[in-house]
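A protein chain is absent from this complex, but the other protein chains hold their places.
Chains here go by letter, A and B, matching the order in which they are written, and residues are numbered from 1 within each.
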Amino acid sequence: MSKRENIRVPVSQQPFTVTKPEDTTTIGGTVTVQINEKKFSVPLGTTILEACRQNQIHIPTLCHHPDLCIAGVCRICVVDVEGMKTLQTACSFPITTPIKIHTSTPMVRKARRHIIDLLLSEHYGECYSCFRNGSCELQSLAKEYGVDEYTFGHADKPRYQVDRSSAAVVRDMSKCILCKRCVRTCIDLQEVGVLEAINRGHETYIGTFLDKPLADVICINCGQCINRCPTAALRANDPSDEIWEAIDNPKKHVIIQTAPSPRAAIGEEFGIEAGHSFTGELNTALKRIGFDKVFDTNFTADLTIIEEGTELLYRLKKIIVDKDESVKLPQFTSCSPGWIKFIEHFYPEYLGYLSTAKSPQQMFGAIMKTFYAKQAGINPADIVTVALMPCAAKKFECNRPEMNSSGYKDVDYGLTTREMAKMIREAGIYLPEMPKANFDEPFGDASGAGLIFGATGGVMEAALRTVYELVTGREVPFKNLAIEPCRGFEGVKQASVKLENCVDQYKFLEGVELKFVVAHGTANAKKVMEMLRKGELSNVHFVEIMACPGGCLGGGGQPIPTNAEIRKKRAQAIYAEEESLTVRKSHENPHIKYIYENFLTDGPCGKLSHKLLHTHYLKRGKFIS
Amino acid sequence: MEIKLENKKRSGPVLFSEYKRGDGIRKAVELGRENILFELKNSGLKGRGGAGFPTSTKWMLSAAANADKKFIVCNADEGEPGTFKDRVLLLEYPELVFDGMVIAGFTIGAQTGIVYLRGEYEYMLQPLEDYLAKVREDNLLGKNILGKENFDFDISIRLGSGAYVCGEETALIESLEGCRGEPRNRPPYPVNTGYLGYPTVVNNVETLASVSHIVLKGGEWFKKYGTDKSTGSKLFSVSGDCEKPGVYELPWGTKIKELLEIVGAKNTKAVQAGGASGTCIPKTQFDRMLGYEDAATGGSIIIFNESRNMLKVLKNFMEFFIEESCGQCTPCRIGNIKLMDGIEKIESGEFTFSYINNLKELGRTMQVASKCGLGQSSPNSFISILENFKEEILNTNWKGKENV
Partner (left out) sequence: MLELEKNSLSEEIENLVKQFGSERQALLQILQAVQRKHKHVSDFAQQEIARLLNIHPVEVYSVISFYSFLCSEPKGRNIVRLCRTISCDMAGKDKVVTAVKRELGITFGETTNDGRVTLEFTNCLGMCDQGPVMLVNEKVFTHLNPEAAVNILNEVK
């Protein structure tokens, strides 16, 4: 028996509590299970679903998601277990005795068919006008089970109004099939707690607190719910029509910046297995679509490192040398807009710990409509900046009212990987077949440090490469510049690097053990914030937090589906691309040097960069009036 | 109306036989755990809530579970239409129920008992609390019960808030934990992983009341009543078209027609055994007997005379399930709606026979694929009423456009 530690989540949504032995020999080891007349040996506590999948026996699932705990509510995975009166759900049934299972009896097939029929009878919408056409799990189940008529009817009217209030997430509950994946994502995985089932019985729907529009509750716009929705009930707010309009308008100079994570994942939208970057191909495709300039967000990722790194050194100096107690450490990264909104809602009293540096996306916009506009001789009013991001929250971020330091809306549109793929397809382009091309100058060259921003720990790694070298004059003491403690998908990582033989300017840091923490997913962010609250981070200097599991590569705008395996492959693609680059440290990017020499002449964290590249945050709090 | 704990004595062979407060507990201490479990097993007592799971097995499993805390939960969320025996037991025979809980705690090693009383019975809360206070004074509850070292057990009462599904044991536990009353996946079963993750025995009010008698008088005595597979007696809540509705204690195995005679039912057309989730038995089958092996019921007996419209009855039942489904699993959430659509089509005479057959098939899927007992039994009345009253329902509501 294991005691549940966390009472927060309705138990029906928690994994069953049969403990799976780590070492299978400890409590009886394995058990023999007979599936469809064949015998298999599986570790005690394996679910029927796992046992079947390990042995290439297909079981359909719908409410089940590898990132989430078990719900057992859709009932599509029912199987026949000999000796039991009713069918059992494969996803939730732990094998603890030698049972006999049948996965395709007439009763099982009929039940599955009925369940699909029932879901279809309530699911409003026609497949051909749906953005999940071709990637909808309900649709593929209907196909798999040969549904060729609506046995129990089909919804011809929407049951609920579409909630378009949010800049990032659109909710269409008429398409919802109540699998509760979004609820489990929001409450368990991200611990934000915006969505829950409301009412009961047939009146049940997934709703917000008091049914308020999404924009009025504490949604952080991470979009993780979208990535796990099996249908089109949740989708991102798609600006592609406006972008087409801008492209088609000859007066407009349309610039797109592309972030590293979409490049490492967009292939999946074109049927390519996860783990391949399409940076060069994407450059060609974007030019063919009609973007006037294609730039690399990594350039401003480098800029972020310089600004954020300098800010960290300033804070350290103020604390160590000036003994200024008003300065907060550890410094938290600020490039994940989901994380920003999370801390604004849940920990508003700790905003002072956030780096004031804007995210690379917003820095880019600000530079475009100032420096670039001037250099290129274009009226900033005619510039339209689009950001290709792996992120749903970036849509919210670019719409934050304070993000207009250039005098214009710094970034006009945030576009997700999925929406980009849609535009590319719409233009009649098959991305994988495109020839490779470079980014446009002058913001096309970036360092590998900017590239690895896409994976959790990447910002930390990039920052350390620069900070360590600034302080000591030497490269970070890690083989091939790969700071391994920053890498990998552990929820909260902690490590340190000792600063020795510092250059004169940073002698005050001599002997300091530079400690850092990396966390991804807001549930882990919460853990870190609780550590901070308890004073457990008092000797930590720098904390990287990304709102999405896996970091940006697992962002809410990335291709669907997502799971740990896919995220791992995307990370591999990013790290592989990084190793092939020549410049791998932000401060060595020649364009960075150029911009500080010619535009931001008062240096990092100087007056102009504060105006353009830094921002402030809002104490939002949790109370919903 | 003023509610007080009454001491009105009814008559009946087992539950309504002689019993004095604390007798069962005293006997339990005398017997010891092993013997109690033996007597219980020997008695053949099965859960009185309707599912009919052997009580001794439940107790043994949780007695065997290794945990620092265990719970006894008395399921007093009596919500099945036509059931009111628990109300009578709690108001008139609280000693049977609470002694049963103490005995259960003693046997499995639990120190906490919780009564989950349905919100509709809130008016009983105070009298029951008063009763518990009295029992505590008599040291039949609390620390070192009956002076026995380390025999600690206390009972608290928690209220439901109007949800029939919370009568399902895992939904009840969810509700106790402050959640929506949504049934859990099983396994694991509450006997291992129940309230707050601890081993928990959830027993119906009547089951616990029976335990007090069995412990006092022995399994053999209990087995004298009833049939081989349904031992002992049962409380039947009788309502509907009869002269003397109320709670009756009858041995299992009593024939339906015998029961009808006792309660003074005339011109009976059908009997609904087991409430809305039970089956509807037509006149031709009245020599069937009440028992787990034949006409199973948690106690609800609703009698319909010849004047009743069975389609209307069915509709009432389906309305009930639509309102009370928790809504988490697909077959129950949407299935009941589809069955209702069918009923409405029959009412308006616009159905096809193949459509009705499809719905019956759907009903069979609901019986095997729903997550909990509610969805698994909600199609019972649909299937049995349409089957047994085919003539009345399907062949008279037919609005055909003949010879067009």
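Going forward, a contact is a pair of C-beta atoms (placed from the backbone, for glycine too) under 8 Å apart; a residue touches a chain by one contact, two chains touch by 3 or more.
The shown structure was predicted, so the numbers you read here are calculated from the model rather than taken from an experiment.
Colleague: Which one, A:Gly125, A:Gly193, A:Gly309 or A:Pro485, makes contact with the chain that was left out?
Modeller: Checking each option in A:Gly125, A:Gly193, A:Gly309 or A:Pro485, the one touching the absent chain turns out to be A:Gly193.
Colleague: Of the listed residues B:Asn144, B:Asn316, B:Asn357 or B:Thr396, which contacts the missing chain in the full complex?
Modeller: Of all options in B:Asn144, B:Asn316, B:Asn357 or B:Thr396, contact with the hidden chain holds for B:Asn316.
Colleague: Of the listed residues B:Glu177, B:Glu258, B:Glu293 or B:Glu361, which contacts the missing chain in the full complex?
Modeller: Here the residue in touch with the unshown chain is B:Glu177.
Colleague: Among B:Gly79, B:Gly232 or B:Pro331, which residue is in touch with the absent chain?
Modeller: B:Gly79
Colleague: Out of B:Asn144, B:Ser161 or B:Asn267, which is the one that touches the chain we can't see?
Modeller: With B:Asn144, B:Ser161 or B:Asn267 as choices, the missing chain is touched by B:Ser161.
Colleague: Under the stated touch rule, tell me which residues of chain A contact the chain that is not displayed.
Modeller: 7-8, 10, 187, 192-200, 207-210, 217, 622-624
Colleague: If the hidden chain were put back, which residues of chain B would touch it?
Modeller: Counting over the whole complex, chain B touches the hidden chain at residues 1, 78-84, 86-87, 118-123, 158-164, 175-181, 196, 237-241, 245-247, 272, 276, 302, 304, 308, 313, 316-317, 319-320, 323-324, 326.
Heads up, the rule we're going with is that only the chains that are shown with their structure count from here on.
Colleague: Approximately how many whole Å separate the CA-defined centres of chain A and chain B?
Modeller: Distance between chain centres, rounded to whole Å: 49 Å.
Colleague: Touching chain B in the complex: which residues of chain A?
Modeller: The touching residues are 1-4, 7, 10-12, 16-18, 70-76, 78, 85-87, 89, 92-94, 96, 107, 110-111, 114-115, 118-119, 121-122, 151-153, 177-178, 180, 197, 199-204.
Colleague: What residues of chain B sit close enough to touch chain A in their complex?
Modeller: Contacts found on chain B: 65-67, 163, 165, 173-174, 177-180, 182-185, 187-188, 192-193, 196-199, 322-331, 333-338, 341, 358, 361-362, 364-365, 367-371, 376.
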